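Complex shown without one protein chain; remaining protein chains in place.
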Amino acid sequence: MKTFIIHFLIAFFGSYIYFEYGQPMFPYNAIWAVVVAVFIMFILWLTTPSYHRSYFHKLPKAISFIVYFLKELVVANLKVAYDILTPNYRMKPTVIALPLAASTDMEITLLSGIITLTPGSLSIDVSADRKVLYVHTLYIKHNDLELAKQTIKHGFERRLLQLTR
Amino acid sequence: MLEDINFLLIREIISSVLIIIGVMFMLISTIGLLRFPDFYIRMSAITKGATLGLGLILSGMGIYFNEPDMFLKVVLIIGFTFLTSPVAAHVIGRTAVRNKIPFWDRTNLDEFKDYLHKEHNVHRDHERDNKQV
């Protein structure tokens, strides 16, 4: 995680400095900037087995996690938009108690932040013994609370724990 | 071949499409802010729509200007909004629960009763303490 942030910052500012102060061989636009940044990250990724072995396997999972998260964001936004624009409410708001497998501070913070950033769900509080996360959700399929919990646990939490552990 | 393409026109088209989609998301979120019946539903549905719309508008602007400086600033703004919006939503939601803002009457609160009971008892303890002092 720390290595990923450092590499991302190096790639981002490297691409910025290359296009601002160097003599770039491409015309500047957004596509080439992203291509150069991805290229720098790829070079850094190839050097990682010498000092941080697990990062070498984790980066593809991280990319798939980000893509999955963006897809969830757009899909949930469209669902909420449909509910706003049609006259009847389809939603059944529910507060579910989600049992947490994440234990450290950073995992809980990341998980609740990601749950809050998805429309239609809002993480309200963590219980005092840090075992349960209370989540306010709008859409429950077939009134099945266990199914909704399993969806969040298998979708977000499993992928997040694969990255941080 | 490459010189024949009007790059400015292509950038303008991409930028217009992104801005229109972003503005639509923002308009829909604002209509929802007026329409939804309950504070928590508004909170969980609205703020994120606005964040996504803002991201789309800003990236459209970055593509139109096509300069490294502008790209850096746009990525900074998008990063700040995506970092701070869930934290603000979480803090406001928890404050609302502590202040006994009522839920919608169709909300299913079965698993939340223990927490609410405990939380409101804590409140009563505090009020009693204040009276004694």
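Each chain carries a letter (A and B) given by its place in the written order, and its residues are counted from 1.
Note that in this section a contact is a pair of C-beta atoms (placed from the backbone, for glycine too) under 8 Å apart; a residue touches a chain by one contact, two chains touch by 3 or more.
Assume contacts and distances are computed from a predicted model.
Match the chain absent from this complex view to the correct UniProt protein name in "Tripartite tricarboxylate transporter TctB family protein", "NADH-quinone oxidoreductase subunit C", "Multisubunit sodium/proton antiporter, MrpF subunit" or "Inositol-phosphate transport system permease protein".
"Multisubunit sodium/proton antiporter, MrpF subunit"
Which chains here would be touched by the one that got left out?
Touch partners of the hidden chain, whole complex considered, are B.
List every residue of chain B that touches the chain not included in the displayed model.
For chain B, the residues touching the absent chain are 12, 15-16, 19-20, 22-23, 26-27, 29-31, 33-34, 39, 42-43, 46-47, 50-51, 53-54, 57-58, 61, 64-65, 69-70, 73-74, 76-77, 80-81, 84-85, 87-88, 91-92, 95-96, 98-99, 101, 123, 126.
One rule holds in what follows: only the chains that are shown with their structure count from here on.
Which residues of chain A touch chain B in the complex?
On the chain A side, the touching residues are 12, 16, 19-20, 28-30, 33, 73-74, 77, 80-81, 83-85, 91-97, 112-114, 116-125, 127, 134, 136-138, 140, 145.
In the complex formed with chain A, which residues of chain B make contact?
7, 11, 25, 28-29, 31-32, 35-36, 38, 40-41, 43-45, 48-49, 51-52, 62-63, 66-69, 71-72, 75, 82, 85-87, 89-90, 93-94, 97, 103-104, 106-109, 111-112, 115
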